[in-house]
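Here the complex is missing a single protein chain, while all its other protein chains stay put.
For clarity, chains are labelled A, B and C in written order, and residue numbers in each chain start from 1.
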Amino acid sequence: MQNYNSTVLSNQELASGYYRMRILAPGYVSAARPGQFVMVRVRGGLEPLLRRPFGIFRTGFMPADCEGLPDKEYVEILYKVVGSGTSLLQDLHRGDRVELLGPLGNGFDIQPAAEQILVGGGIGLVPLYMLARRLVKGGNVRLLMGGRCRDDILAVTEFERLGVATYVSTDDGSLGEEGLVTEVLERKLAKYPRANVYACGPMPMLRAVHELCRTRKVPLQVSLEAFMACGVGACLGCVVKGAGHSESDPRYLCTCKEGPVFRAEQLEWDLLEKGHDDCGCTEEEA
Amino acid sequence: MQNYNSTVLSNQELASGYYRMRILAPGYVSAARPGQFVMVRVRGGLEPLLRRPFGIFRTGFMPADCEGLPDKEYVEILYKVVGSGTSLLQDLHRGDRVELLGPLGNGFDIQPAAEQILVGGGIGLVPLYMLARRLVKGGNVRLLMGGRCRDDILAVTEFERLGVATYVSTDDGSLGEEGLVTEVLERKLAKYPRANVYACGPMPMLRAVHELCRTRKVPLQVSLEAFMACGVGACLGCVVKGAGHSESDPRYLCTCKEGPVFRAEQLEWDLLEKGHDDCGCTEEEA
Amino acid sequence: MNNTSQQKKQRPSLSVEIAGLRLKNPVMPASGTFGYGQEYAPFFDLDELGAIVTKGLSLHPKAGNPTPRIAETTSGMLNAIGLQNVGVEDFIRDKMAFLRQFRAPVIANFFGNTLEEYGEMARRLSDLPEVSAAELNISCPNVKKGGIVFGTDPQAAAEVVSLVRRHLDKPLIVKLTPNVTDITVMARAVEEAGADAICCINTLTGMAVDVHRRKLRLANGTGGLSGPAIRPVAVRMVYQVVQTVKVPVIGVGGITKAEDALEFLVVGARAVQVGTANFVDPLAMPKIVEGLERFCREQGMDDINEVIGSLQST
Partner (left out) sequence: MNNTSQQKKQRPSLSVEIAGLRLKNPVMPASGTFGYGQEYAPFFDLDELGAIVTKGLSLHPKAGNPTPRIAETTSGMLNAIGLQNVGVEDFIRDKMAFLRQFRAPVIANFFGNTLEEYGEMARRLSDLPEVSAAELNISCPNVKKGGIVFGTDPQAAAEVVSLVRRHLDKPLIVKLTPNVTDITVMARAVEEAGADAICCINTLTGMAVDVHRRKLRLANGTGGLSGPAIRPVAVRMVYQVVQTVKVPVIGVGGITKAEDALEFLVVGARAVQVGTANFVDPLAMPKIVEGLERFCREQGMDDINEVIGSLQST
């Protein structure tokens, strides 16, 4: 975990309102675990004041150039433009500076299993790529990817290139199957009752996924979002209620430090607040 | 007087810490009078919050280009990097956006005379160029230009090209005569007792110039600086005490609206505050 | 043609009422940031505003403070103008003719150095048909009571408000200072004393230091903090006051764009004032009016009054 004053390598629009940014990040390739995130200082100065959290989509190397310099490590984020910070991010170009705090959070706990199911809702896909890259080494990996419309379905071919079987569904049927990603999950769980499930997306989707997994006793890990100020566990702004929560024993967990990935059993699902709903995720009814 | 959302045409370093910026400004060529200024919004957003005032160095045309588009009017400012706003200005490039409020203030009251003497201290030279351009049509124009060292002496050859006789002095003798610009003024006034004097520069210099002109009964106009918030006479932040000032009859004058150019008789010289001394002008002892 | 596009065709009404005063829209300048109107007339038609609010007036001309009077801070500015103004006589003589051209109601902001001056000013303003309402600034030290500020003491505030109320024949807006422990106590006091509307907030007292010269940046030492920096405090106080009083509340503090103005309207302000933002962008107010209209359209509302006080309980 470190703070880098770094440089943007590229910043491309993927679909309407979705961008992919590659940033120089020495040390990230070995250090970043699937499910971790970074806090990005969008601009020097104090506007906006706080950093913005983004999942690590992937890490990689820029090959050494002809001048014999060593490989350069980079990190990639995928983001949806939703407000002031992401609007500024969208305007950055190759060579611009950003500050990068991370890698932060715990990341996924990788459990060996013959069948691994990833469930992504919209931009919630982000932390699943590095996870998939790891999981494909040990079993069958399926990605169930949902969104409101085709624009919300990102980077699916990249998962396919890893050997992941992908199943796309959209609310309006503009890509893949028409319907909710949780309907697809229900079918898959019926077929693979001993699968492990890993999910990231809007809260209503996560709740539905949790319900399915709970009734079928399937192990589930979810990656949550929350308002964050520090990203390191210092401000207590990003807490969620832990299982067994009560006023006198709140069992709060910091999303930034003890999360963003939680085992479903860790959370007090009935008392999980709606969280921030402009999270860059498509709100779907589930 | 208008607010333009405009474009930077160029931004060059003239000497260490001094820049010259050319900005598109339709309507300025005919509208801007010598001695007027603009309020520049350095950057969109709220950091910094307030606009920064800069004298109009000159206005001009970009010749029509080959595509047959009409001439484009521009305005030029010359600025010294002294703080946050000017540091941001320094980083702008061709094509970047700035907002321009102006032309503001009253400008010089051009008095015909056989001998016209301009006295500039450091960046205080700025409003004198357009004035010189006007005055050369009607008599002999001399520019007495002072600074701490050679870096503070700007754009003198441009005055010369207008046909202005220039006399440079620096505190350290690194360019021109060693000594204060007021010493040169004293000699010139002895020689041309019926001259008109126009001065802009740091307060101690202006005071000394005023003293010389007062004893010799030579008409003097000075261009002042002040902290400004609005630039249009609305906030009353930029006032100076008018001649005959008293608590019950303060006779305040707005530097932005009734100035920045004042006839020496309008001001209560003994009560003029030091003003803001980080004005971008070289502080010289006079 | 579907429903939404029909809605879009009809222009939403932005008109609001404050203490019997009908405003074309809820946007007006904050006193002291808009001169007497003239200064901004080159930029837009002042009749685009809900009202025109003057620089604070007093019985006699007031010199104000020495310079420097302003300093910039992070997302804010400090001012110590010291209520410099031409005095009510010169105002009538020199500024009235200009203001008479507009249909937008003129609200005269005023203050006194003593109770008597407050009363006398109320009488003077009553004589002026061009002035539609008066805005009483009570953030002024009471010279008689050893400089305690009228606006921080509920008794003193009530006293000055009821005096002014007796002498004023038009709607009375009372402007509160935020530099108090409990703004609701002040709001209740001035409402009971006869305020027809409450305007809040004035500036927060602040200070800035030039560390290189080791001097205060303002000649006066302290100054009033305004601008976006103070908006959260202003929204909170407006919310509290709305919950406390029955009279309409005008929200002011750090508004630079329509969304900022909406924060105040949503918590229940009937109108808003824009101050420091005028310096940043002379077109700030017409842009805010436009933004409010757009917001109503987007939300499918025909009337800005649907926004006012529309805060949902969480």
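Simple rule for what comes next: a residue touches a chain if its C-beta (ideal position, glycine included) is under 8 Å from a C-beta of that chain, and two chains touch if they have at least 3 such contacts.
No experiment lies behind these values; they were computed from the predicted model shown.
Shown as candidates are C:S13, C:Q38 or C:T74; the residue that touches the absent chain is C:T74. The omitted chain makes contact with just one of the residues A:L101, A:V164 or A:L267: A:L101. Not every partner is drawn; the one left out touches chain C at residues 73-76, 78, 152, 179-182, 204-209, 211, 213-216, 219, 221-222, 225, 228-233, 235-236, 239, 254, 259, 262-263, 266-267, 295, 310-312, 314.
Listed here are the chain A residues that touch the chain not shown: 1-3, 41, 46-51, 99, 101, 226-240, 247-250, 252, 257, 273, 275-276.
Everything below uses one rule, namely that only the chains that are shown with their structure count from here on.
Centrality annotation: C (chain centre taken as mean Cα position, compared with the mean over all protein Cα atoms).
Mean C-alpha position of chain A lies 56 Å from that of chain B.
Each chain gets one centre point, the mean of its Cα atoms, and the points for chain B and chain C are 36 Å apart.
A separation of 46 Å divides the Cα centre of chain A from that of chain C. Of all residues in chain C, those that touch two or more other chains are 74-75. Residue positions of chain B touching 2 or more other chains, listed in rising order: 46-47.
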